[in-house]
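What follows is a single structure, and I will ask about it in a moment.
The complex is shown incomplete by one protein chain, all other protein chains being positioned as in the whole.
Labels for the chains are A and B, by order of writing; each one numbers its residues from 1.
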Amino acid sequence: MEMFIQMLVAGILIGGVYALIGLGMTLIMGVMRIINLAHGQLMMVAMYITFALFQFFDLDPYFALLVAMPCLFLLGVVIQKYFLNPLLKIDSVIPQNQILMTVGIGIVLTETIRFIFRSDYKSVKTSYSTATFMIGNISWNVPMFVAFGLAVLLTTGLFFFLLKTDTGRSVRATAQNKDAAMILGINAEWITQLTYGLGAAMAAAGGTLLLPIYYLFPDVGGQFTLKAFVITVLGGMGSTVGAIMGGLVLGVAETLGATYISMDLKDAFGMVIFVLVLVFMPGGLKTLTKV
Amino acid sequence: MKSKYAIIAAIALLVLFPLMVGSDYYRHIFIIALMWVVIGSSWNLLAGYTGQISFGHAIFFGVGAYTAGICTTQLGISAWWGMLLGGPVAMVFGFLMGSICFRLRGSYFNLATLAIAEILRLVAKSWTSFTEGMMGILTIQTFRSKVPYYFLALGLAGLCVFTIYKIMKSKWGFYFVAIREDQDAAEALGISSFRYKTYSLLVSSFFTGLAGAFYMNYMGFIDPDVVFSLYYISIMAILVAILGGAGLIWGPPVGAFIMVLLQELFRSAFFGMAPKWVSNAHAMAFGILVIVVIRYMANGIVGDWPKIHGLWAREKVIPSATSGN
Partner (left out) sequence: MKNAWKYVFAFGFALSIIIPSLVLAQDSIKVGIILPTTGEKAKFGEIEKKSFEMALEEINAAGGANGKKIEFVFEDDTGRPDVARAAAEKLITKDKVVMLGGGYGSSETFAIAGVAQQSRIPFLVSTGSDNKITEMKWDYVFRLNQPVGDYPKALESYLSEVVKPQTAAILYENTNFGSSQSKVFLETCKRLNVKVVMSEGYQSGGVDFKPLLVKIKQANPDLVYMISYLMDASLLMNQSMELKVTPKLFVGGGAGFTLPEFAQNAGKAANSVFSATLWYQTLPYPGAQEYYDKFVKRYNMDTEYHGAEGYASAYVIADTLKRTKALTTEDVRESLSKTDMMTVFGPVKFVSYEKMSNQNQLPTYLVQWIDGKLELVWPKDTATKPCVYPIDWEKAWK
């Protein structure tokens, strides 16, 4: 029983980190219907920024967050403005050009970083990297706990942004029907750029918070892109609360599956859930709530 | 409009190639290119013509390769049986994938196919008793010379392109395009979208499976990360077709040759003639190529050929009726 609780805790904590990564993706997918295959790479860039700040300026990752997020926001806006928006004007047989563009961007980002930093594994060792606190016999990892807390914070922030602010409502309007939004005077182009930027910033948060407990190399992004998809679909495209729930479900499912079935198939569990959700509950967990 | 003579000349060149060029290294590049003609064309049938953009074609390639491999490890028979069995087994997986995924549209479909390919990769990795897991399957090639493999690949490519050409000229072809253009309208006209999408997928998976079985026999080594790879198989298939021109019969063949040749060109630093760092930049060059192609040549080289040709000849090109501007 104790093992189960410990694993549940571990799953929830890692789920928090996952949720952050999924948050950005769900925003991008919800508004623009683009499968952003560069998502993991955006996260990776943020991780390297954090690493560089730690390496050269001794800046703690939690503070680096305040630098990495705006940087990635800008990067996201640039990508959307110069690479993705122009594609909308091109008529071609395959509408999925945007996805492939993100593939290309992802590769370029990875290789640029590899050129600057080489392929070596890098890590950031902080005083709290392996810090834990115990509740009874259950160990709670501190950095993951902080990441979880921040995920909740950011989700709440995003939630209110989308619901209560004008810009946020414009985002939701554009997501629902771009043309109608434009007719109503919303600058849809700018909104898409803003959204991609926000998505990138969220990914940055996920990466920065992940760095103290993991490590860094140019190809680190790929696996997280996949996780982000699972969370997005699981939670429901465009739903911020869905992303948190999706992250938690994924984290717990992976951890419990790894413990009781097979550690080897850990990543497969996520994929299987993904397919099941697509087939049986395509709207995601969001459909279970009204949000 | 490709003139008949250009096609015949190209085919003649391909047939004579291994006899003209003695180096195994260059033969190998062409064999891989021919294999990609098969995979790209198969993907094109399902995606370019029928509009079902699969991000998981590695499923069929991997299944075909493992069918051939497992012939040797579990059944004790030659991997060549895989060439016979690989196609049908891949079709079974195709049917399964279709049943699960065809109810989904757009991005959901893309992601579902991607996910299924990943699941298969992970299963192949851990089901060691059946697939040898990460230790991979190693076989000894039957032929020491590359020439028989070359002609086998050429034959496969020819058969695949010809079959697809014939299919697209038939009633099926019309149904496929109708489904691509507007699935609901097609349904309303009485075309069972599920049935025809499945037909398209069955043919597509068959040939891709064959390519996989060929790969096992030719390369002599496979493991889950190689044959079920998202980037190197699934996405490569998409790029081959798009770079060449999706929805066009000659698109994937042109795309396949260009992709394979370009990649090797960079990896070998222009066959050793360029400075060493070029080799390290090959992945970057690949990424840039993708961006440039998607941005400026979304209809592929064959599709946008009038435009490209126009750049060169510095002539006014009459824009086609369907181009954006």
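In this section, contacts are C-beta pairs under 8 Å (C-beta built on N, C-alpha and C of every residue); 3 or more make two chains touch, one makes a residue touch a chain.
On a predicted model such as this, the values are computed, not experimentally measured, just so you know.
Trainee: Using the touch definition from the top, which of A:27, A:64, A:99 or A:258 touches the missing chain?
Mentor: A:258
Trainee: Quick one: which of B:73, B:141 or B:198 touches the chain that's been left out?
Mentor: Among B:73, B:141 or B:198, only B:141 touches the chain that is not shown.
Trainee: In the full complex, which residues of chain B touch the absent chain?
Mentor: So the residues of chain B touching the unseen chain are 21, 23-26, 28, 122, 125-126, 128, 133-136, 138, 140-141, 144, 219-221, 223, 225-226, 268, 271-273, 279-280, 309, 312-313.
Trainee: For the chain that got dropped from the picture, name the residues of chain A it touches.
Mentor: Residues of chain A in touch with the missing chain: 3, 6-7, 10, 14, 17, 114, 118-121, 123, 125, 129-130, 132, 139, 141, 210, 213-215, 217, 219, 223, 255-256, 258-259, 262-264, 266-267.
The criterion applied here is as follows: only the chains that are shown with their structure count from here on.
Trainee: Need the CA-centroid distance for the pair chain A / chain B, whole Å please.
Mentor: 31
Trainee: Mind listing the chain B positions that touch chain A in their complex?
Mentor: Against chain A, the touching part of chain B is residues 47-48, 53, 100-101, 103-104, 106-108, 110-112, 114-116, 118-119, 122-123, 125-126, 230-231, 235, 238-239, 242, 246-247, 281, 283-284, 286-291, 294-295, 298-299, 303, 322-324.
Trainee: Where on chain A does chain B make contact in their complex?
Mentor: Against chain B, the touching part of chain A is residues 29, 33-35, 83, 86-87, 89-94, 96-97, 99-101, 103-108, 110-112, 114-115, 222, 226, 229-230, 233, 262, 264-265, 267-268, 271-272, 274-275, 278-279, 282.
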